[in-house]
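Of the protein chains in this complex, all but one are displayed in their positions.
Lettered A, B and C in written order, each chain numbered from 1.
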Amino acid sequence: MVTVKDYECSFENKWCSGCGNFGILSAMKESLAELEISPDNILLVSGIGQAGKTPHFMKCNMFHSLHGRALTIATGAKLANHNLNIIVNSGDGDCYGEGGNHFINAVRRNIDVTLLVHNNQIYGLTKGQASPTSDQGMKTNLQQNGVISEPFNPVSTALALGCGFVARGFSGNTTQLKKLIKEAVNYRGFSIIDILQPCVSFNKINTYSWYKSKVYDLEDENYSPDSLENAFKISRLWNEKIPTGIIYKEEKLSYTEKIKVLNRHALIENNYNPEKLKEVILNIA
Amino acid sequence: MVTVKDYECSFENKWCSGCGNFGILSAMKESLAELEISPDNILLVSGIGQAGKTPHFMKCNMFHSLHGRALTIATGAKLANHNLNIIVNSGDGDCYGEGGNHFINAVRRNIDVTLLVHNNQIYGLTKGQASPTSDQGMKTNLQQNGVISEPFNPVSTALALGCGFVARGFSGNTTQLKKLIKEAVNYRGFSIIDILQPCVSFNKINTYSWYKSKVYDLEDENYSPDSLENAFKISRLWNEKIPTGIIYKEEKLSYTEKIKVLNRHALIENNYNPEKLKEVILNIA
Amino acid sequence: MTFDISIKIGGEAGQGIQTVGNILTSVFQSAGLYTMAINDFESRVRGGHSFFQIRISDKPVNAPSHKIDILMALNQLTCKYHEKELTKDGIILSDARFFSEKDNIHFIPLTELSAKAGDKITSNTIAVGIILSLTGMPVRLLEDVLKFSFQKKGKDILEKNFKAAELGYDFASKFKYNLNLPADNFDNSRININGSKAIALGALASDCRFASFYPMSPATSVMKNLSAFSKDIPFIVEQAEDEIAAVNNIIGASFAGVRSITSTSGGGFCLMTEGLGLAAITETPVVIINAQRPGPATGLPTRTAQADLQFVIKSSQDDFPRFVFAPGSPEEAFKITQKAFYLSEKYQVPAIILTDQYLNDSLFTIEKGVLTIPENIKSFIIEDKELENPELYKRYKLTKNGISQRVLPCSGKAIVRVTGNEHDESGHISEDAENRNKMVNKRFVKMEGMIQEMSSPETFNKESDILMIGWGSSKYAIKEASDILIESGIDIGYIHFTDLWPFPFDMVTDLIKNKKLIMVEGNRSSQLGLLIMEQTGERFFETVLKYNGRPFYPNEICKQVKKILE
Partner (left out) sequence: MTFDISIKIGGEAGQGIQTVGNILTSVFQSAGLYTMAINDFESRVRGGHSFFQIRISDKPVNAPSHKIDILMALNQLTCKYHEKELTKDGIILSDARFFSEKDNIHFIPLTELSAKAGDKITSNTIAVGIILSLTGMPVRLLEDVLKFSFQKKGKDILEKNFKAAELGYDFASKFKYNLNLPADNFDNSRININGSKAIALGALASDCRFASFYPMSPATSVMKNLSAFSKDIPFIVEQAEDEIAAVNNIIGASFAGVRSITSTSGGGFCLMTEGLGLAAITETPVVIINAQRPGPATGLPTRTAQADLQFVIKSSQDDFPRFVFAPGSPEEAFKITQKAFYLSEKYQVPAIILTDQYLNDSLFTIEKGVLTIPENIKSFIIEDKELENPELYKRYKLTKNGISQRVLPCSGKAIVRVTGNEHDESGHISEDAENRNKMVNKRFVKMEGMIQEMSSPETFNKESDILMIGWGSSKYAIKEASDILIESGIDIGYIHFTDLWPFPFDMVTDLIKNKKLIMVEGNRSSQLGLLIMEQTGERFFETVLKYNGRPFYPNEICKQVKKILE
């Protein structure tokens, strides 16, 4: 039996106390334990940012990569060995800013990886610049006159791109979050959970209580996440009420399932075959 | 009076004969002439690809930039001088592939630039690899087993990102296309026309007649482009019938209109002011 | 120098170390003293260990000292890490939680005192009060600075802080220890400034009006300064979606006619290298700040390095001319930024300025007079009316010096065509072999003019047989080391490079001929040493290299140089 304790790690946690990331970290550990996945069977991939540090704070295999590039590392690793359980931890800047193009394409590929976006609507590690999800009007040292771009809506965008598993979580509701992570990990294909995560140090607008006063659980409303059009409609809600839970779910073949050579073995499981190669060379003559 | 002839240019056109790009080129010239914009008052910005070459084939100011980066050049130019009339010519690979992240952010900014995507669902200039918009199953030299990613839906995505002017054109219908370009250029904000453009050399699936048999004009159906939800629904149509025309339109403030220092003058129109600078330096002491 | 003391405040991120440090520095400055302060912090927002270190003297000081007179420990790690840096008479001031009984350790009950002051957030002001009292600064000076710092926060906060300052003074007065620094030489011709702000001011003094960037330590601070100024001056700071967008934004803006800048660090510079090539082949002027930090990849994001010199000179595919500069102080940063804008526009080539975390984040006392604002900015842009026949305008007309007339798009009848492909004179794509040769040579011939614009390196005691060579931000650390070495009887000179590319090889060849050279650089492979070898054929040099993310200290340079000379 795998327990949360198996995931403990002695490396010092470097987040601010009160940070919303703690809720995500513990929900993740609990989900993995309940899914009976042991630390040596999970690979966490992350980018750079406070969210990107997550893998250091639990015991697991990890690739803490570059700002914006976590999904590209995860894609390569999954193609090489599709038996890996991969979870990507990314920030809103990391995933929707620098990594925007990779986000689009990970969704389009439908690679079987779970993406957890720690969305604090701010650049945390670099000390408080606006992120793609910052609300209009937010002022920072670098946005002296306030943000004037339309905020990036990850849920609407994921739906437009054809994502088969789109959810929103809140780091203040770890019970729900744990459930979502478990479903996402079990989903065969690309699954996204955009997680509302208060940054107590830099985001003085979208605080814990700001979120708390707006979030509601779609399950409580008997919402059924199987209509794309409904999902799109729901995805537009923000200022008054913010829906959380699974917003859209659809079963389809994942990327590696569609690649013929992977049907029998993961790429890494093949053996070097000099005979076959000699044939190839004969053929080109 | 500006005429199409004013836009003629002696530089040899390098496209294949029969290419869908010719329709776009002529619709563009005609629109500009009818809008009474003269060649010395227009700036065409483009990326790299067959679409990217467009500005060479008409008389106009131009910046033929890097693969994927046309929108970033246009954004900089517009911020420096928002009196410029800027049209961006880009390819499906250029704009939705390499330039995916800039596409997202040009929409979010709502910068007053018109984007014409020559969408031939293929990489033309590099001789026929799949593009983000290639239909599933398309085989090429590099996609030996056919495309397996979900095609990028530019219309749905632009809608999800909050674009205020989203249209689809067809290079085989220059009358409609001309109308769309004129409306897009007149729109104050970021306007997109995704233009279906047959590549006679490399795309043997989405041919002229393939498109022809599917496209219909939304105007003919009394479609009204003012509901985001309707627009999203319409944006999902593809395999049976392909809607063209203005899919969504919404008035809102464009990026440069929201920047205070630009209210009176374009950035370029200011004068160097040493007195003000001396004050600044005094203040920091 | 009659005195030269250093104060270090150490603690966790989030404890306000930098605020304490900045206020102290301001007070010493307003007392008429020279200061130099460094800022050491981890890549985290709370916790861990960081410090702020101020050196104070009656004469200019421009490098950090390895010895500390007063160590204020707001966390236990400060004692652990820095106790050994104390001078013989140095003292530690430490907060209750980890007080240990040693003669030179003094307990300062910040929590208790701040409770007295009525608000625990005043504890930093109390700490400041204590240090100022121990150095002999009058409370009045602190009050002025507090007024300036806290006036926006309201009267209540200000009052509490005044009270806190006094409590700190009172408490400290019971110590025997007092450095009694002079406090009455205030000279309003001097200010404290860091490298970031100097670059930002240099940009403004170049009529730069547009910046685009993507946040990245230690480069963001340049943009933060520009943002702050942009409230008073028509200036736009755009936060781009990534560094690729940032560099292309400024290429677009510069093409449209506005002087433009971006600022990034190594990994971001990687992403800009393709745009660098675009600026080069389109001959669009741009200024790029690369604020160095240790790599590879994410490396040590909040620390310092001088390890991108070769990269910025050689990067982007194929050969093309560019300028590369590396200022050694805020004064140089201010001037070089202007020079970069001027030359970039004059030659229509990109200019890169190498700074680093140390220069960007350290405070130096400078003469205000250095920050001279020019009355006019020479522009090299040609207007339509200056053209004989605008209809025949060719953006890339071949000329003897390689520079073609630069007209702005939509500014008149002239049609401006620009492309990142190889092109003919009119700006249209050309694949012709002869045209290609001409265009490559057109771009290259600019190097002849460019190299004339390079200042020769600054030299100190250059007649000596032994020369230290450095570049960029290490200037004053090496200079001070050379002073110390000379004082200790070693005849040694020093050459400081700011203008690095095109490399002024003629001047340099003369300077270094038959000398023993010691390269002092903040990287592992002695990148300037390699460049000198490449450019002059000079073959042998010794090295003093530091690459642990920390700045150079004069004494460690001395030690290593002595070892080399043994």
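By definition in this document, contacts are C-beta pairs under 8 Å (C-beta built on N, C-alpha and C of every residue); 3 or more make two chains touch, one makes a residue touch a chain.
Since the structure is predicted, the reported quantities are computational estimates derived from the model, not experimental observations.
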| item | value |
| --- | --- |
| Touch with the omitted chain, as defined above, among C:D384, C:E453 or C:E538 | C:E538 |
| Omitted-chain contact residue, chosen from C:Q151, C:S189, C:S488 or C:N548 | C:N548 |
| Residue touching the undisplayed chain, where the options are A:T3, A:Q136 or A:N270 | A:N270 |
| Touch with the omitted chain, as defined above, among C:R46, C:K67, C:R436 or C:K559 | C:R436 |
| For subunit C, the residues touching the chain missing from this view | 42-43, 48, 244, 265-267, 269-271, 273-274, 277-278, 280-282, 292-301, 303, 305, 307-308, 310-311, 313-320, 419-422, 429, 431, 433-434, 436-437, 440, 444, 523-525, 527, 530-531, 533-540, 547-550 |
| Touching residues (missing chain, whole complex) on subunit B | 12, 14-17, 48, 50, 66-68, 93, 97-98, 100, 123-127, 129-130, 132, 141-144, 201-202 |
| Missing-partner contacts on subunit A, residue numbers | 11, 14, 39-43, 45, 48, 53, 55-56, 59-66, 69, 72-81, 83-85, 101-102, 104-105, 259, 261-262, 265, 267-268, 270, 272-274, 276-281, 284-285 |
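In this text, only the chains that are shown with their structure count from here on.
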| item | value |
| --- | --- |
| Inter-centroid spacing, subunit B versus subunit A (mean Cα positions, whole Å) | 31 |
| Intercentroid distance (Cα basis), subunit C paired with subunit A, Å | 37 |
| Gap in Å, rounded to a whole number, between the CA centres of subunit C and subunit B | 41 |
| Contacts with 2+ other chains: residues of subunit B | 101, 104-105, 259 |
| Where subunit C touches two or more other chains, by residue | 230, 241-242 |
